[in-house]
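This part shows chain A:
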Amino acid sequence: MSTTPVLEARGLTKRFPGVIANDSVDLTLNKGEILAMLGENGAGKTTLMNMLYGLYHPDEGEILVNGKAVKMDSPNDAIAAGIGMVHQHFMLIPVMTVAENIMLGVEETRGVLAKLPMLGRLNRRAAAVRIKELSKQYSLDLDPDDYIKDLPVGIQQRAEIIKALYRNADILILDEPTAVLTPQEADELFAIMHNLTKQGVSIIFITHKLKEVLKVADRIAVLRNGKMVGTALPADATQASLAEMMVGREVILQVDKSEATPGDVVLDVKDLVVKTNRGQIAVENVSFEVRAGEILGIAGVQGNGQSELAEGLTGLRPIESGHIQLSDRDSTHFLPRQVTEMGVAHIPEDREKHGLIMAYSIADNLVLNRYYQPPFAKGPVLNQEVIDQNGRELVAEYDVRTPSIYTTAGSLSGGNKQKVIVAREFSRPVKLLIANQPTRGVDVGSIEFIHNQIISQRDSGVAVLLVSAELDEILSLADRVAVMFDGRIVKTLPIAEATRERVGLLMAGSET
Partner candidate 1 sequence: MSKKRMSLFVLAILVLSLVLAACGGTAEKKVCAVLDTGGENDKSFNEFTLKGAREAADKAGLEFAHIVSESDADYEKNINNFVDEGCGLIITVGFLMGDTTKAAAIANPDVNFAIVDVDYWPGFGCDEGVDSCYSEEGGLSNVTSLMFAEDEVGYLAGTLAGCMSETAVIGTVSGMEIPPVVKFVVGYQNGAKAQNPSIEALNVYIPDFNDPTTGKQAGETQIGQGADVIFGVGGNTGNGGLLAAHEAGLMAIGVDVDQYNTYPEVQASLMTSAAKNMDVATGDAVTAYANDTLEAGIQLATVANGGVGLASYHDWDSKVPAECKAAVDAAAAGLTDGSISTGYAP
Partner candidate 2 sequence: MASSTPNEVESKSFRERILRPLAVPLLAVFTSLVIGALIIVFTAENPAIGLDKLGKGYWGMFEGAFLKRNGILNTLVVTSPLILTGLAVAIPFHAGLFNIGAEGQFIMGAFTAVLAGIYLDLPPVIHPIVVMLAGFAGGALWGLIPGLLRAYLGAHEVINTIMMNFIAFALVSFAVRGPFLDPNTSSVQTYPIQKTAELVRISGRFHIGIFVTLLVASVVYYFLYKTTWGFSLRTTGHNPNAAKYAGIRPRQQFVLSLVLAGGLAGLAGSLEVQGLTHVVTTGIRAGYGFDAIGVSLLALNNPLAIIPAAFIFGALNIGGDFLQIRAGLSVHIVSILQAFILLFVAAPSIVRYLYRLKVSGGVAEGAPVTRGWGG
């Protein structure tokens, strides 16, 4: 390794009201290195990266680029220092082309007015030439004239990477880049990352997927509670050791579960068709059944109809055609409340959009779909005492880390938000659980907890429909795996036949 680190953080501290997000964090990134940044949600990874990228100003400490202290007051300073960032949620404009997106903000202009601000003509050709050069140099296959909206997620990500390189970045920060990718796409990304580092680019790779870290990183740094707890080399580390560093205690990663003992059919879906908001068919003639005491996993890359399927089943989205049978009732056109009252628990995909009211207290969120029933209400009058008591009990039982049941849901960490939803949905008698991305963005410790809860629901005879884009989650929890691609279930496999490779290929639509 070279002598001077390309990027160094010394004693970075950032305080927010009531919390120290980063506490005297040191970090070094060497030239041509992939540094994996591990940490639970809320550990301070994003805060640290935002300081490195100039979005936050550190309260203490300094940042050095190539050995020189740099003052980062805005992302412009970071870009000038050669730092580029690829956010988890892409910052691309769908209706513009790749080239337009890449040149956005650093437009080259030509023509007589080129010297004047805002008035020159865009020099698209020059940009396109440069983008082609970059994509060739780094083997990032990309057509500058394609519209972003027409591109798959993996290619959009490449556009984001080129966007950073176009601005002459030689330090890249990738924030959870694999969250939206299929296993195959992720492998392609790792190849690209290696390619970049070979040519002198240095990468900070933020993730919470331990397997990836071991596969791709040169060095691993672990954050916990805002403090840097240490670094490790992949050769010396195991998933278990990394998880322990992240959480601060031993974590059982392997879900311990017994053989399923399926009972009666609880959910029977036949030829279901559901449309997107724009009226396109999202779920096409899907049929399956889920029995009591088993977990049916729906695998698939995001955006292949899983969300619409779950919303259709829970009454949130109208059913175009087909048939849903819940136990002995036809629930095809049930309203959400009827579905809930039939004994269906639903962990929604987007907990902030559907699952919680951010401004409400935890106690109120814990009765969000039962507030009108006794004992929480007497006639039309809410019984706040019972609601609060229920909140206290569930917060204790489900280990929601909060100073008070009156704290707003919005101020909880991702994992604790999810625990609130899990507590609410599991604390009432149900016969069907629809869990959509139950551990997305949740820390390792909470994942373990939520997985165990799902298993114990299964074991108590609940039928579970588990929708997840995390293949590992499906493979470790499900008893049967159904793979969705392009709105259809392309295959249903017993867990014994569901290997990573096979399911991965099914998810990519390349096997039927």
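Selection rule, in plain terms: all candidates are chains of the complex that A comes from, given by their letters.
For the reader, a short list of remarks on this structure follows.
Just so it is clear, contacts are C-beta pairs under 8 Å (C-beta built on N, C-alpha and C of every residue); 3 or more make two chains touch, one makes a residue touch a chain; residues count from 1.
Quick caveat: nothing in here was measured; it's all calculated off a predicted structure.
Only one entry among 1 or 2 touches chain A in this complex, and that entry is 2.
Chain A contributes residues 16-19, 21-22, 41-44, 46-47, 50, 226, 314, 316, 335-337, 340-341, 346, 348, 353-361, 364, 368-369, 371-372, 377, 380-382, 384, 403-408, 410-414 to its touches with candidate 2 in the complex.
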